[in-house]
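Only a part of the assembly is drawn; its chains keep their places, and the rest are absent.
As written, the chains take the letters A, B and C, and residue 1 is the first residue of each chain.
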Amino acid sequence: GSTSSADPTASADVGQASAVTPVDASTLAAARKEGEVLLYTNSEEQQMTPVIKAFEAANPGIRVRSLTLGNQEMFQRYQTEVASGGSTADVVMSSDAVGWLLFMRSGGVLNYRDPNSPNLPDYALLGPGVYAFSEDPVIAVFNKAVLPEDKQPTTMADLAKMAPQLDGKIGATAISNVIQFGATSAYLQKYGDTGWKTLEQIGAHAGLESDNGPLVTKLAQGQYAAAFFVSGTVRAFIVDDVAKVVNYRYLKDGTPLLPRAAAVTSAAKHPNAAKVWLNWLLSVPGQEAACTGGFTPYRDGVKCDFGLPQVKAIVGDQNLIIGTFDAKLATEQPQIVARFNKAFGR
Amino acid sequence: MTLALPAVRRPSIGWYVVWGSTLVVVVGPVVPILLASLWSTPLYRSGGGFTLANYRNLLTDSAWWGAVGNSALFASLTTVLSVVLGVGAAVLLTRTNVPFRRLLTGVLILPVMLPGLVLIVGWMAMWAPSGYVSSWLSLHTFLAFPVDLYTVPGMALVATTVAAPTVFLFCRGSVLAIDPALEDAARSAGARPLRALVSVTVPLLRPAVLNSALLVFAVSFEVLGLPLILGFSKDITFVSTYLYGHWITAASPDQGLVSAGAMFLLVCVSGLLVLRNRLLGDLARYTAVTGKASARRTVDLGGVRWGVFAVLAGVLAVLVVVPLAGVALSAFTSILTPLVTPWSVLTLDNFSAISGNPIWSDSIVNSLLIAGVGGLLATLAIAVISVVAHRSSFRFRGSLQQAVLWPRMMPGLVTGMAFFWSFAILDPSGAVRASLWGIGLAFAVRSLALGYGVFYPALAAIGLDLDRAARTSGATWWQASVGVALRLAAPAMAACFVLLFVSMLNDADPAVFLVTDRTPVMGLTMLQLAATSTGGAVAAFGVIQIAITLAVLGAGRLFLGVRAHA
Amino acid sequence: MPDLTLTSVAKSFGSNAVLHDLDLHVDEGEFFTLLGPSGCGKSTTLWSIAGLHSPDRGTIAFGDRVVFDGGRIDVPPERRNCGVVFQSYAVWPHLSVHDNVGYPLKLRRVGHAARAARVREVLDLVELGAYEKRYPHELSGGQQQRVALARALAHQPDLLLLDEPFSNLDAKLRERAREWLRALQQRIGVTTVFVTHDQDEALSMSDRLLVMDQGRVRQIGTPEEVYRIPADEFVADFVGTVNLLSGRASGGQVWLAGLGQPLTVPGAPDGEVRLGVRPELVVVQPAPGAVNTVAAKVRSRAFLGDHYRYVVGLGEQDLVVHSLAPVEHGSELTVEVPPGAIRVF
């Protein structure tokens, strides 16, 4: 059922955890020898910290060094480092679907089949060697003072209908933002032209921001009443005092889950440690740690307030949209961007 | 008995060393950018060939020219506003008896110590159309904040908050240096105090004014955070956001186009420099420190001083006090919105979040090291470069003036990229790149322009006779420059250090390609924070930073206390 | 053109008292000179009058108008309408010669044409007509000083305060400058306070002069009074050259050490005395039968153009005398010290 509280919770069935599938012993031994693994990630330090701590506790002798970078910066930096012969990341983690597609094409990914693979859902396998670490939903965020909870829409279609009343009070991030592109493309994949119509109706009355930070700040101030396709990471902030002003929802037809993918790189200096690390990230304990960091785990048997089963329970099975790394994304991107921009008056 | 001088080498050897090393660190990184702008593929891909297509694409793109127009408008507005405020404050707060001038000076300077991002948070919280103070004003009074923050003039106001104190620091040294007898002469010729200041003191500041105008203009041209956060929703593109959009947020990053844009900016700044030198003419016309010394006095403004105080205080209240209060409120509340009274949501969570995260505390330590040690070394380097560029007979001294301004004109990300490539070539081991020195060097080179901006007018004010007297006393060119010119420019050196310290403490963009997990820096940490979360944590970071800066700079004594004279 | 009165003006810099209760009065239109050793407080006095710093106490009045009175009244410099030439020139480096000189006129809203004409006029006066467009750093020291002078005169001030305005001018130019300053002074009768270290200048130009030392007045009088009847040894010595001789007087005769015969000095009080004799009053090669003639050996000589200056031995003491005739070093001269030329201190 739909909820109207500040943080929608549902106790969904999380299923049964499958058996542990670790890497083979020789890889593990080699990894211990390598001693460390370097990660480039697009997630924030404080999200990664609990994950890394849990890994290091479980795998003594392997240290994870993590560096937070922007999506594009990460891939460019990797390529520049490889081209200049410097040392570079062993594992990269990003939500940028198009970036990943290019990265895979340029041979940046080590084609490695993780032992977890058989136990992972299909959508978690994004390309050869590329695995979803989490499936982070986008959400709709509202300012309660401007738009009381009982007036808030619960679907994109509702939002589109309300758009003329909320003229200028609807916000979203620009399509150049990878989350927005991911969400939009996934949404359109399911709703096609109807989806476009909805977006166009909203777009005529909405403003765009460069990133989540300014979007949420303006929303809290009351400049915006509603924001959609907002990165799910902000859920962690909407508690206590903030919740007095702001609430969020999983819009039934507008909550795509976007894969945050990880892969071992082809230029990894610590390939074995990288494999151990990736293996653990995909394991049930790894997914549990992901939950503490505020990511959205998807594996069966992982109990988590923010987990995929929770989202599924709220929006309903039939409405679940899970993003892919379909090669079409790269080719269609220019059209999507252009039409989106047109819809939002850019 | 004649006393012999110790044997020395010719000064020109030193000049060449200074020149050579400056060129290596400044022009070195420009070379990859130039190459990239003339190459058909990004440098990190193999293949490709020579092309002019990047320039053609850039110069035929109407969006580019629109961005140039916006940037130019923004930069001009910022320059005019900050020069008026900065020069006015420098003259009034250092040469006259305006009441509470130390307090006003302190308030004026505070924003310099904050990263631009934090200030934007403060401004948005208070003066945005839905901000705390502007909504309060329109609800409870007939007043309204006349400028929409999300327009070019609004952004210019925000930029002025930082640029004006920079101009102030540029000019302050020159104001201090001016021989009060020159003002006295105007007074006894019949000029009222303000008139004497306007017709004698202010024109003598021309080198400082033109130079700070040049720098503020250049820096505003390159500013990224401001248009990205404030201008985006109104679809206002600046040169920086244009380039950013074609590189970082583009579907297919176009490094060649971005490099061509950077080269375009370099050419622009070189043109501006020529213009500056034209407008100045013979620097000897601004000699304010002569071989005949007079005692220092402040100008008594009489009753006017209270009026001046009121105006300054009003301007500072709007531009500085309210936004800073916004920063403080954001830092100490869980959510700052006009819809909830801040007292009900007071919290220290933002601070505990920072102190709880080791990466953040590491980045504070690293940044302090870079800003402290790097700032000091860079100050010395700039001092030396400035004397060679302006007080020597060195053949290539003109090129030094260009060299120090260039790095600031390139967008920070491009600078970082450029450094990355230079390190890759000059230091294949990667040892420098992976260390704090690498980031420090990139930050320092980027701040060269700021430091030079402080030194140049200070040096212009010092009469050449003073150096000449040292030379005939037996000092080599270097000894005379260090012992006389630089010693008399001591207040400028202090101001330079302050500016470098804060700018290196805050700098972020150039580190994107250089940072490692072992060398996190504050600016970058904050940038990542700002992109994804509400202002609270960023503001808390800002509050911590201002506290650190104040502590390090000795509560502002260091830079307000240094005098050229005993 | 007002007169000028200073009453008990005192000024210290920190613990260093520079002016000690200075009293002086300058009449309307008078040319009044301050004379005194370097560092005695001349410039400090001038600055107090111009209002460029406040004395610690005392009053300063221009005619009836009190411009300074302890802490109570302190008229700012721009309301005192003085023309000031600074010892350091203080010409504005950023303005051309023309603009430097025109500035006081601009402040007084003198029209463009009138201003240009007046600037031309005073620049011609100081012989800088051809330098209008130059900037101060393109001028020689003396030329800069002349700009300062022209600037002070441009707006026809009530009171001219000149601090060594000719110190860097050559003798000829100085003479001409002196002449037109004097003419100007007589024509428009501006009250002038003048500081100089040049005696000839002080004596020949001033209506009256003040000799000061360490911030205290030693004597005020006309040039002739000060030269002829100096108030004390200091003044006698400072203004012009004087031979100061120590001796023992008894009954109108003064015995000098090492001199066989006494000098006749009518009215000398018995006991130790100091005698002052101006060199030019000592007669070299006197007419026969003159009193107080002494043979003296030439100890040194200097050529001064229009005469020689000899130091001769008078007993154990030195006597400076002037003569047109060249006499060899070491030879003997007969000199006469006329009783009327001797002043007893």
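The rule we apply is simple: a contact is a pair of C-beta atoms (placed from the backbone, for glycine too) under 8 Å apart; a residue touches a chain by one contact, two chains touch by 3 or more.
What you see is a predicted model, and the numbers here were worked out from it, not measured in a lab.
Asker: Using the labels shown, what formula gives the copy number of every chain type across the whole complex?
Answerer: Full-complex copy numbers, labelled as displayed: A x1, B x1, C x2.
Please note the rule applied: only the chains that are shown with their structure count from here on.
Asker: Which chain would you call central, comparing Cα centres to the global Cα centre?
Answerer: Central chain is B.
Asker: Can you work out the whole-Å distance between the CA centroids of chain B and chain C?
Answerer: That pair's centroid distance is 54 Å.
Asker: Between chain A and chain B, what distance separates the C-alpha centroids? Give it in angstrom.
Answerer: Computed from C-alpha means, the inter-chain centre distance equals 37 Å.
Asker: Would you mind pulling out the distance in Å between where the CA atoms of chain A average out and where those of chain C do?
Answerer: Computed from C-alpha means, the inter-chain centre distance equals 91 Å.
Asker: For chain A, which residues are shared contacts with two or more other chains?
Answerer: Expected reply: no residues.
Asker: Multi-chain contacts in chain B: which residues touch at least two other chains?
Answerer: Chain B, residues with two or more chain partners: not present.
Asker: Using the touch rule from the top, collect the residues of chain B that touch chain A in their complex.
Answerer: Per the touch definition, chain B meets chain A at residues 42-46, 121, 124-125, 128-132, 135, 228-230, 232-233, 235, 245, 247-253, 333-340, 344-345, 347, 353, 357, 359-360, 417, 420-421, 424-425, 428, 430, 433, 512-513, 515-518, 525, 528-535, 538.
Asker: Write out the stretch or stretches of chain A touching chain B in their complex.
Answerer: Its residues touching chain B are 38, 44-46, 49, 65-70, 72-73, 76-77, 79-80, 82-87, 98, 102, 143, 145-146, 171, 174, 176-177, 207-214, 216-218, 220-223, 231, 233-234, 237, 240-242, 244-246, 330, 333-334, 337, 345-346.
Asker: Quick one: which bits of chain B touch chain C in the complex? Just the residue numbers, please.
Answerer: Residue positions touching the partner: 179, 181-182, 184-193, 195-196, 199-200, 203-204, 206, 282, 284-288, 290, 292, 294-295, 297, 300, 302.
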